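What follows is subunit A.
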Amino acid sequence: MEVTRRLVLGASGALAMPGLLRAQGGTPIRIGEINSYTAQPAFTLPYRNAMQLAVEETNARGGVLGRPLELITRDDAGRPQDAVRLAGELVNDLKVDVLAGAYLSNVGLALGEYAAQNKRLYVAGEPLTDAMVWERGNRYTFRLRPSTYMQASILAEEAAKLPAKRWVTVSPNYEFGQSAVKWFRQLLSARRPDVQFVGEQWPALGRVDAGATVQALEGMRPDGILNVLFGTDLTNFVRQGNTRGLFERRTVVSLLTGEPEYLDPLGDEAPEGWIVTGYPGEAIDTPAHKAFAGAYRAKFNAKPMCGSLVGYALINSIAAGIAKAGSVEVERMVEGFRGARFDTPAGSAEYRTIDQQGTLGVYVGKTALRGNAGVMTDWRYIDGKDLLPSDEVVRGLRPAGAN
Partner candidate 1 sequence: MSSILPQLLTGLATASSLFLISAGLTIIFGVSRIVNFSHGSLMMLGAYIGWSILTRLPREPEWFALGILATALATALIGVVLEMAVLRRVYRSPELFQLLATFGVVLIIQDVTLLLWGPTELPLPRPRWLRGFVEVAGSRFPLYDLVLIAIGPLVLGLLWLALNRTRWGTLVRAATLDREMVAALGVDQRRLFTSVFALGAGLAGLGGALSLPNASANLGIDLSVIADAFVVVVVGGLGSLPGAFLASVLIGVLQAFGIVLVPKITLVLVFLVMAVVLVFRPNGLLGRPQTEAREATVAAPVVRPAPPALRLLGAAALALAVAAPFIVGGYYLTVLTDACVAILFAASLHFMMGPGGMASFGHAAWFGIGAYAAGLLLHWAGAPMPLGLLAAPVAAGIVSGLFGWFVVRLSGVYLAMLTLAFAQIAWAVSFQWVEVTGGDNGLLGVWPPDWARDPRPYYWMALALSVGVALLLRRALYAPYGYALRAARDSAPRARAIGLDVERLRIVALVIAGAACGLGGAIFAYGKGGVFPTYISIPHSVEALLMVLLGGLQTVAGPIIGALVYTGLADILVRSTDLWRLVLGAVIVVLVVAFPEGIAGAVRRLWLRGREA
Partner candidate 2 sequence: MSVLSVQGLGKSFGGVRAVSDVSFSVAPGEMLALIGPNGAGKSTLFNMVGGQLQPDAGSVTLGGATISGLGPRAVARQGVGRTFQITATFGSMTVRENVQMAILSHRREIWRFWRPAAERFGDEADALLAQVGLEVQAERATGVLAYGDLKRLELAVALGNAPRLLLMDEPTAGMAPAERVALMQLTRRLATERGIAVLFTEHDMDVVFDVADRILVLDRGALIAEGDGPAIRANPAVRAVYLGTGSGGH
């Protein structure tokens, strides 16, 4: 529990003062960041820590365009309407140059709308919804993290290699869950016409009746299970599933479960052998990642979470985009961010010109138990550019006016 304690202390220190980081040098370039710090603290606090780390490192290197970065964060309380109001504050009152942030998809979409309406640059870090860059994509919105489609597509690829034919799905009943299931079914069926989907469960988000859900899935006698539940729903589901033997002699593929945010709380009940997307954390031994994880641990005395990776990469991507644009004028930044390459602890990535989606990749692997904790094993990193559909498909999904 030692790790959790320290994380808590670090987090509560950060809680007390909403971030305002200043560096020496000329007028700072201001990044206004909005996120669900009180509504989703488990995910957003490690993320904010890493952003602060990245800002400090950037400024230590002399900033961007010779100017330091300044990060101002705001709490949207999990409400898109609040995010839009605070975006107004950041833009009109605090004159930020770049808007960033969002954990929840609806907050991200609302900020994207705000950006398009007010012609401001917005870089989304965490939100997963495909609509961010496709159906609701616009000229002013960039998104870093691999989307629902990308996560589902790698899992469908893995699932296609398995002998399992009878599949069931269990997913929280809202947009993210519905999209994930839709893509998974579509992509798996395309690769394996012999596969059958024999049932589905749609617990309400955050309110899973785990016993009944597991019992219902058991009754469908599947070979394979796609799980999209996460957070407290996942914990409850895994416990009931373990006790009732749902996962025995079955294959489970599961979105995001390999992220320490979701895997750690499962403790010694972490399932073994699930095929998951996630983040192996300190097990990654590339020099870039080692440097990042080392600096993070040195500063916050905690291991980096998946959110930390995203927060760190987000700041680096913004710095790279502005550097390439050579200006903080909005239209020039848009052109600069398109095709901008940036380094992340996971590897090099870029913002695609075609849909402004980042090519930060996905770690996919299997879950296993080490001592009393779940970890990802046999993992590999797949570059985001290999997980996206063809340019033709993307052009069909994205509104013409978005470029």
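Candidate entries met the following condition: all candidates are chains of the complex that A comes from, given by their letters.
We adopt the following convention: contacts are C-beta pairs under 8 Å (C-beta built on N, C-alpha and C of every residue); 3 or more make two chains touch, one makes a residue touch a chain; residues count from 1.
Keep in mind that this is a model prediction, so the values were computed, not measured.
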Exercise. Which one of these touches subunit A in the complex: 1 or 2?
Worked result: 1
Seminar exercise, completed: Touching candidate 1 in the complex, subunit A uses residues 1, 4-5, 7-8, 11-12, 14-18, 37-38, 41-42, 45, 74-75, 77-82, 84-86, 88-89, 92-93, 104-106, 109-110, 112-114, 117, 129, 131, 136, 173-176, 178, 200-207, 209-213, 215-216, 218-219, 231-232, 235-236, 239-240, 242-245, 261, 264-269, 372
